[in-house]
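Of the protein chains in this complex, one is absent; all others appear in place.
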Amino acid sequence: MLKIKAFIRFFIAIGFGFFIGLTCNEQHAGAIDKKETTASHSKEEEPAHKAHHQGCLNAIETCEVGHAETKIEGDTLKVWFVGGGTDTGRSVRVPDQIINLTITTPDKKTKNLILYPKPNILAEEKAGDCSFFEGKAPWLIGLQKFNAAGKVNFKGKERKIIIEYPKGYDPD
Amino acid sequence: MELSFTGEYKMAITIDNLKVDYCNGGESFTVVDILSWHVEKGEQVAISGPSGSGKSTLLHIIAGLLQPNIGLVRVCGQELTQLGEAQRDQFRAKSIGYIFQNFNLLQGYTAIENVLMGMTFSSQKPNRQASVDLLKEMGLCSRLNHYPSQMSIGEQQRVAIARALVKKPDIILADEPTGSLDPLHTIDVIVKLRQACQQHGCTLIVVSHEQEVISSFEKQVFFLELNRAFDGKAVTV
Partner (left out) sequence: MSLWRIVFKSLRQHRLSTGLAVFSIALGVALLISVISLREQSHHNFTQEGLGIDAVLGPKGSPLQIVLNALYHLEEMPGKIKWSYYKKVIEDPIVSDGIPFISGHSFAGFRVNAIDDRFFTDFEFLPGKHFSFNRNAGGDGRSFQSRNEAVAGWAVAKMLDIKLGDTFNPVCGVNAGDPIHVNDTLTFVGIMAPTGTPHDRAIYIPLKTFYTLEGHGQDVAQMAVDEDCREISGAYLKIKRIRGGALHPGIQDLKYNISQSSAAQLVIPTEVLPRLFNIIGWVDHILLAIAVLVTLLATLFLFTALISALRERRRDIALMRSLGAQRRTVFGLIITESILITLLGGILGLCFGHGIVAIGSYFIKIETGLRFSAGYLSVADIFVIPSMLIMGFLAGLLPAIQAYRLSVLKNLTPVS
């Protein structure tokens, strides 16, 4: 005997399952969608201010002038000089042979670190015409947070570098 | 809720203080008003009366198709007035066989299928052999797989009788069963109906205005004597 209530319950269950299935279905165009880390100045930053090396972006004077993307890997501090605004994927070469950084650690101690150029051969960079710098020191290992200051000849002018790691520096 | 009464009973139909009102454009008027009426088990009764006197309404009440406004209606020991609609449907499926004036066969079903339909809604398992036997009893063994449009009116009415009888109901209600037949077929159908009811032990109530039908029954009821409500005006339901 056909029972209305049983029918209605059955179809409600089916309908519920159907909608659960629809909402759980995450078929979208593109099977592999690499999610690049968008570590940038702050949480409110637009996604376009992308740190292409998964470091943190520090504005050089202002965001529009340029950025120094900074990252610690083991005992090495890496700094890439890149464009301003949303142009953080374009390298900016600087003529400096070395860059001196004064690093203040969370325990208020200051230390000096010298960054040396590491030219991108594939972009035909060389020392004195280089966008990427590295500095090594054993005390960098495990350093999670620091502030740093220095100077660099960026886009034809001597400018201050202010680094606030890991959140990034944005005066705007 | 399943019907629970399965006991024996003496009276097939017991009616006390039955009153049925119809509403017509805000105006209410009584169609059936019966003080008391009984039909014994196995009796065959013919009810006659003028058109619009409420005879069909009485059959609808007994079949559970209609609820009275007040009164007691006990059919085969079951008090219909205390049952809900679904229970009355169940009761009718099990205990009542109804024959209409216009036969009301399902046009898309063959004779055998129409007869089987009579037991589909009761709790009985459909019995094809019993259906075939009944149709043979009605003289329709060559019409088993014919559709109503392929049968004469008399044959259709006999199929309707077989459908009413197939589930072995306690009561057969026939509302003008020969109204559309010629006199020859009328006698034939009434004889077959009465014989079948006798054979199967069913109580039979036939409503008719045809004299040859009424006079063939031992027990006859003139409805105007039974129904106090009729004042000579026809009622259209």
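Going in written order, the chains are labelled A and B, and every chain counts its residues from 1.
The rule is short, and it goes like this: a residue touches a chain if its C-beta (ideal position, glycine included) is under 8 Å from a C-beta of that chain, and two chains touch if they have at least 3 such contacts.
Treat the numbers as computed from the prediction; the structure is a model and nothing was measured.
Q: Which visible chains touch the chain that is not shown?
A: A, B
Q: From the listed residues B:Ala93, B:Leu165, B:Leu181 or B:Ala196, report the one that touches the chain absent from this view.
A: Of all options in B:Ala93, B:Leu165, B:Leu181 or B:Ala196, contact with the hidden chain holds for B:Ala93.
Q: Considering the whole complex, not just the chains shown, which residues of chain B touch the missing one?
A: Per the touch rule, chain B residues meeting the hidden chain are 49-56, 60, 63, 65-66, 85-86, 89-90, 92-94, 96, 98, 100-102, 104, 106-109, 113, 116-122, 126, 163, 175-176, 179, 207, 209, 236-237.
Q: Touching the missing chain, which residues of chain A?
A: These residues touch the chain not displayed: 1-4, 7, 11, 14-15, 17-18, 21-22, 25, 27-34, 36, 52-54, 89-91, 120-125, 131.
Criterion: only the chains that are shown with their structure count from here on.
Q: Report, in whole Å, the distance between the mean C-alpha point of chain A and the mean C-alpha point of chain B.
A: 89
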